[in-house]
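Heads up, one of the protein chains got dropped from this complex, but the rest are sitting where they should.
Here the chain labels run A and B in written order, and each chain numbers its own residues starting at 1.
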Amino acid sequence: MSTPALFFDGVSKSFNSGKTSVTALDGVTISALPGKVTGLIGPDGAGKTTLMRLAVGLLLPDNGNIQALGIDVLEAPLQVQSSVGYMPQRFGLYEDLSVQENLDLYADLQGVGHEQRQARYEELLQMTALGPFTDRLAGRLSGGMKQKLGLACTLIKIPRLLLLDEPTVGVDPISRRELWAIIDRLVKQEQLSVLVSTAYLNEAERCDEVVLLNEGRRLGQGSPKSYSEPMRGRTFHLSSTRLDKRRLQTQLSAIPGIIDAVIDGEKVRVVTRKAQLPDISDLVADGDTAINGPSKLDDLQIEPVEPSFEDAFIATLKVDTPSVADWFAPRDGAALEAGPIIEVVNAQRRFGDFYAVRDISFKVKQGEIFGLLGANGAGKSTMFRMLCGLLPASAGQLTVAGHDLRRAAADARSRLGYMAQRFSLYVDLSVAQNLNFFASAYGLGRKQRKQRIEWAMAAFELTAYAATNSGDLPLGYKQRLAMAAALLHEPDILFLDEPTSGVDPLARREFWQRINGLAASGVTILVTTHFMDEANYCDRLVIMAEGEVLAEGTPTQMKAGFRSAALPSPTMEDAFIGLIENRQKNKPGVAA
Amino acid sequence: MKAALTPRLNASLRRIVALAIKELLAILKDRKSRIVLIGPPLLQLIIFGYAATFDLNDIPVAVYNEDPSAASRELVARVSGSPHFHLQANIEHDAQIAPLIDNKKALMVLHLGPNFSADLAHGGSSKAQVIIDGRNSNTALLVLGYLRNIITDYNIDWAQRHGRAKPLATLQVRPWFNSNLVSRWFVVPGIIGLLTLVITTIVTALSVAREREAGTFDQLLVTPMRPFEILIGKAFPGILIGILEGSFILLMAVYWFEVPLRGSLGALYVGMFLFVMAAVGIGLMISSLAVTQQQGMLGAFLFIVPAVILSGFATPISNMPEVIQYLTYIDPLRYFLVIIRGVFLEGDSYAILLNYYWPMALIALVTLAMAGWLFRRRMN
Partner (left out) sequence: MSTTTRMRLRGLIRKESLQILRDPSSIAIAFVLPVVLLLLFGYGVSLDAKHVPVALVVEQPDANTASFTGAFAQSRYFAPLSYNNIQQAEQALIAHQVSAIVWLRNDFSDRLLAGGEAPIGVFMNGVDANQARISEGYIQGVWQLWLASYAREQGRDLAVPVVVEPRIWFNAAVRSRDFLVPGLIALIMTLTGAMLTSMVVAREWERGTMEALMVTPIRIWEILVGKLLPYFALGMGGMLLSVAMAVWLFGVPLRGSFWALSGASALFMLVSLGMGLLISTVARSQFVAGQIALVATFLPAFILSGFIFQISSMPAPIQFITHIIPARYYVAILQTLFMAGNIWPVVLANCGALLVMMVIFLGLARRKSRKRLD
C-alpha cells in the first residue's frame, strides 16, 4: 500500500478560552487513502475544523505527528501548503473582488504561470458553470456559486490533496449535487485525494472511507458499509393507513428499545437497539378518541430495510432523551378556524427592476406544517420577511391570522413567532435574560411572564444553562433557545427560516420532535428548508424558483409526479431537482 | 377613552422598560464595550488633565549678555529665577544664537547689548533684544508675555530705586475666576463635555447597527414593538451612561484635579441632561442611517471631530472666521462647555445660563424628531 495522503498519529489539541481549557482533539489517529474520498463526520464540536486546520499547518498540535502527502506538517508547513488545497468553511473569497479577480489572486498566490493559466481558467469556469459571471463581484453570487468559486480558487494549481471543510453547508441540493459531481470527476481524472467534512449524513455514503469523530475522539474509520453492516436487521419501515406518519413517529420514539424514529418518505424509519422490533402493541390509532376511545392500531405494516450510514451514526451517538411531546399539550380554545390562517394572493416584491417574488399565491390552514422549498435566491426569504411584516409587499394581498399586513402589521406580529436563519438572540445576555426580554417585548404581564419562562426552561431543557450567556451555548442549545423565545407569547403561527441549517443530525431530530409536538397542539408552522428529507415532515409545501411557485401540494403528490421505471420510489430531492430541471428546459434562455 | 388607553400605554411602557434594561445589560455585559466605556475615557482624562496644558514651565532659554554689569546681571537673575524659565546656556557671540534656536536647544535667547547698563545709567532706554522660536506661535506669544511681565516689574523697581519718573499710567491686571491663570482649570471641565459627547454618541450610534449585524434587529422587529418604542428604549441607556460617565469625570475634576466648583450642581445637571439628550438625538440619527458598525463608527467620528474642534474646547470660537462661527451654533458641545465652565469657575446662575439651555433643548428636539422620522422611514 502506498503512503496515506494524510496521516494523523495520536494528535491532541486543546484551546484555552479564559480559565478553562477545551480539548478539541484527543489522541486522534486517522489516515486518508490516496486517490480516495475520505469523509469526516461528526456532530458539532467534534473537532472537524480543528483537524482540517492542523492538517494544513494553521494550528500546532499539542501532541502527535501529522504527515500530509508524506511530508511532516510541523517541519515543512510551506511545502505542505504548496501541494495541498484547502477550502475553509466560509470559502475564503474576497467579496469585493470579482470572480475573475479572485481567480487571478489565487493563481498568483499559488504561483501558477501565465501560460498555463488561461487553459486552467477555462477548464475551471466550465466545470463550475461560472463562465458567464466572471465580472460579477463575489459578494453578489449566490451561496452555491460562492462555494463553487471557492472550490475553483483552491483548484487553480491542481493539488494532490484537497481538504474541504463543510463545503455543502447552507447550499441548495442542486448545488450540492453539482459539487459532488465535481469531486468525483477530480478523483477519477486527477487521482486526487480528498478529505471532506460534512453534516449531511447521506453524503457520507458517497465517500470511500468515513472517519467518525465525536467530542475530539475518533469513534471509527472504515467504508460506509462497514458502519451500516452491523445494523442489519435493526432497521424497519413502519406505516399505517389509520395513523398519520407524524403521530406514528411521535408514538414510536417514546417506545423503549427504539433508538430512532424518523419520517422517511411516506413511512417511518425505525432503528432498534436489538435485532428485532420491540413490543409495539400499545400504539393507538388516530381518530376521534372522545367518541370511540383509543383503538389499537391493527393495520401496521412492517418491513425490514437496508441499513444506512445514518442509522449507524444515530445508533452510535444518540443518547436517550425523554420525550418532549408532553410539553406541547393542545391549547384551550384552539378550535380549528374554518378559513385559512395565512392567505397570500398575488404577492409581489420588487427591488428596483429585480423581482424577488413575482405573483405568488398560497393558503395555509391552521395546525398545518407548511414548507417553502427552493434553491438559493428563489425568493423564500423575501416571502418570509413579507409574511412577518418585516418587508412590505410591492403588490398583492397578505393576510396573517385575520390581519391584513398592509394595515395591521403590528397586530399580526403579536400573533406570530419568528426564528431567523442565523442565531439571532443577544449573545451577551444570559438565557434567562433573553427569555425575560422577549417575554416583555411581547407584552406579557409579570405573572404570565414567570409562568411562560418556567415552561420554556422545562420544555427546552434550558434550566441548567439559565445563567449562561447565550453566545456561549452549544449550537443545539442556541437553536432551542431561539425557538423557546419565539414561543413565549403562545403564537398561533411559527415562522422558521432554515431552522436546521448547519445543525447536526442529532439536534435536527430533537428539533423536529418539538415541531411535531407544536403542530399537534394546533400551532401553524411555516418553514423553509434546504434538507429535502425534512420536507417530508410538511403537510403541504410549495417549491419556488426565481420568485415563482413551481409546484404546490403534499409531499406524496410532489413525488408521485416523478415516479418512473428507473425511479420507483423517488425521494423529495429527486422531485425537487426534477422540477427545477424541467423549468430550465422550458426556458432555454435561462439555461444557457 | 382613557380606560381604553391605559392598558395599551401600560403594555407600551413595559416594552420600553424591557428594551432599555436589555440595552444596558448588552452594553455592560460585553467585555469589549465595557472596556470602551471605561478604559479610553480614564486614559484621556489623565492624559488631557496632565499633558494638555498651555502653561509653560522650565522653558529653555539662553542668555547673551555683552555687558557684565550689576544691572544686566540682575535682569538675567530675574529671568533665570522665574519658574517659567530655565537657563540653558550663556553664550558669547552672535553666531551661537542661530544654532541654539534652530536645534531647539533654547526656545528663547535674551540678548543684552554692550551699552545696556550705560544707557540705563544715563536715564535713557536700553534694549533687551529677545529672539524666540516661532515654530509654535502660541508658545512664542506666551514666552513673550512671561518675559514682558518680568521686565515690567524690573522697570518699576529700577525707576523707584533710581528716582526716575514713574510711568504716567500703570496697568493693574486682575484676572477674574482664575486668578493664577491655571489652564488646567479650563481644560479639565472641558473634558467632562468632551468625553460625555464621545461616549453618548458612540453608544447610541452603534446600537442599531450592532443589532443589524448580529441579526437580532429582525427578531426585535417581529415583536409588537413600535418604532417609537424602540427609539425610546435605545435612547435611554445612552442618556444614563452619558450622565453617569459625566458625573464620574466631574468627581475626578473636583477631587483629583482640584478644580474649584463654585456654582450650583443643579444648574450643571440641567445643562448636562439637555446636552446628553442632544447627543443621543444625533447618535440615533447616525444609528438609523448606518447599516454596519463600521459605518456607525465612521459617522460618529465624522460628527465628533468637527463638533469638538468647533466647540471652543481648545480654541476660542471668537477667533474663527464668521462663517464658521455660524456653524458652531448647531454644535451642542459649544453651549455645554460654556455652562460647565461657567458653573465651575464663574458660579453662573440659572438666569445667565438660560441662553445656553434653550439652544441645546432645541437641538435635542430637532435631532430626536429627525431620528424618529429616519427610523420610521428605514423600517418601511
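In the analysis below, contacts are C-beta pairs under 8 Å (C-beta built on N, C-alpha and C of every residue); 3 or more make two chains touch, one makes a residue touch a chain.
Only a predicted model underlies this, so the values are computations on that prediction, with no experimental measurement involved.
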In the full complex, displayed partners of the excluded chain: A, B
Candidate in contact with the missing chain, chosen from B:L147, B:L220, B:M252 or B:M272: B:L147
Among B:Y64, B:W185, B:F336 or B:F375, the residue in touch with the chain that has been omitted: B:W185
Residues of subunit B (touch criterion as defined above) contacting the omitted chain: 32, 35-36, 39-40, 43-44, 47-48, 50-60, 75, 99, 101-104, 107, 120, 123-142, 144-145, 147-148, 151-152, 154-155, 158-159, 164-179, 181-183, 185-186, 293-295, 297-298, 301-302, 305-306, 309-310, 314-316, 318-321, 324, 338, 341-342, 345-346, 348, 352
Where the unshown chain meets subunit A, residue by residue: 15, 53, 56-60, 77-78, 81-82, 84, 86-97, 101, 104-111, 150, 153
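In this text, only the chains that are shown with their structure count from here on.
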Subunit A-facing residues of subunit B, complex: 11, 14-15, 17-19, 21-22, 25-26, 29-30, 214-216, 218-226, 380
Subunit A - residues contacting subunit B, complex: 385, 388-390, 392, 410-411, 413-414, 416-418, 420, 422-429, 433, 436-438, 440-443, 445, 469, 485
